[in-house]
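Report on the structure given below.
Our next item is chain A:
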Amino acid sequence: MSAKLMQGNEAVAEGALAAGVRFFGGYPITPSTEIAEGMAKLLPKVGGTFIQMEDEIASMGVVLGASLAGKKVLTASSGPGISLKQELIGYAAAAEIPVVIVNVQRVGPSTGQPTAPSQGDVMQARWGTHGDHSIIALSPWSVRESFELTIKAINYAEKFRTPVILLMDEIVGHLRENVELPAENEIEIYPRRTPKKSRAEGYEPYTPDEDLVPNVANFGEGYHVHVTGLIHDETGFPSGSPKITAEFIKRMHEKISRAADEIIEVETDFMDDAEIAVVSFGGTARTAYEAVRNSRAKGLKVGFVRLVTIWPFADKIIAELAKKVKGLIVAELNYGQIVGEVQRAANGNCAVKLCAKYDMTIFEPEEIESAIDELISEVGGK
Partner candidate 1 sequence: MKSEFNLKLDRCKGCGICVAFCPKQVLELDTLGKIFVAHPEKCIACGQCELRCPDYAIFVDKVKEEAKK
Partner candidate 2 sequence: MTERSYEKFFRQNRLPHLWCPGCGNGIAMKAIVQAIEKKSGWTQDNTIIVSGIGCSSRASGYMDFDTLHTAHGRAIPFATGIKLAKPELNVVVITGDGDCTAIGGNHFIHGCRRNIDLTVILFNNNIYGMTGGQASPMTPLGKKATTAPYGSIDRPFDACKLAEAAGATYVARSTAFHVQHLTKIIEDALDNKGFSFIEALVQCPTAYGRRNKIGEPAKMMAWMRDNAVMKNAWDKLPDEKKIGEKFPIGLFYKAETETYDEAYHHVMEIAGGASK
């Protein structure tokens, strides 16, 4: 494929198509709308379905219905819309329905600053629905990675039968880059899981496989499955049993936590001799990277750490880092969210300094460089 000038949001639509997505339901919202527009144009060319729904909740409902009928599905929104989608994100977690939800973050709360970038939905991505549940969230920092992580998100949704959040921000969503997308034969696709037994052999839709993920049959394939948001047993029917309830909630978490090493991806650079490091993600990581390079040019031993996987959090990797460096700077475009996770994982083994910004504008490298200088003066080193 030849290089093409493309926006992050457009790359998500292209990535979804490449991942096998054939159904999109959405509702217009800045700054994610280009994803819906891209899908509206692309899907009917490949026999897929695009539908603009009456609201954000319906957009979640329609993709969950299509997923149960066997399609790979995507929906996209921004903070205010994600707030509405939360109801059925929980449904997808409970009923174990593969779905990817893109959140192109803007400044909140509420209507906030609709066109301005933010990374204020980190905790919403983790806890955005009621009740205990696990989640996967990935955050791209470039247009090409928006394409790649969309595919990865779809694959994880299918493999773990879970909602996956693609946590974009307005910076990357509206960023235009000249990108060369991977060729079709370079793309790995995880197919829909299929039942391993027939009905006659006593198939139960919610009996977990060895990886704790059930092989729920698609609708219309003769399995007569029952799907509900009520806590259910392996037959799929509601259960009032304390034992089954506890087992169900435990399995929800463990199917993801057991695979954490596979899911968690962290990119590092300049870490060999680093005495401090800047931890960042998404669009902010682009500025952080420049700040680290500028600091290196000044002779400072600063490393670069980028969280590609936001949830599950990279506990082990951060804990190891904290033992190697004197301090970590967490640069994020919010009042301070992921910093709490870094502090928890660092567990007092190094200093953790927040470099927060929440004034509608993106970081300037100098702002992060100042934070680097301050941390170095606080913890010593160079």
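FYI, a residue touches a chain if its C-beta (ideal position, glycine included) is under 8 Å from a C-beta of that chain, and two chains touch if they have at least 3 such contacts; residues count from 1.
How were these candidates chosen? In short, all candidates are chains of the complex that A comes from, given by their letters.
From a predicted model like this one, the values you see are computed outputs, not experimental measurements.
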{"item": "Touching candidate for chain A, same complex, options 1 or 2", "value": "2"}
{"item": "Touching residues (chain side chain A, partner candidate 2) in the complex", "value": "23, 25, 41, 43-49, 51, 53-55, 57-71, 73, 87-88, 91, 219-230, 237-238"}
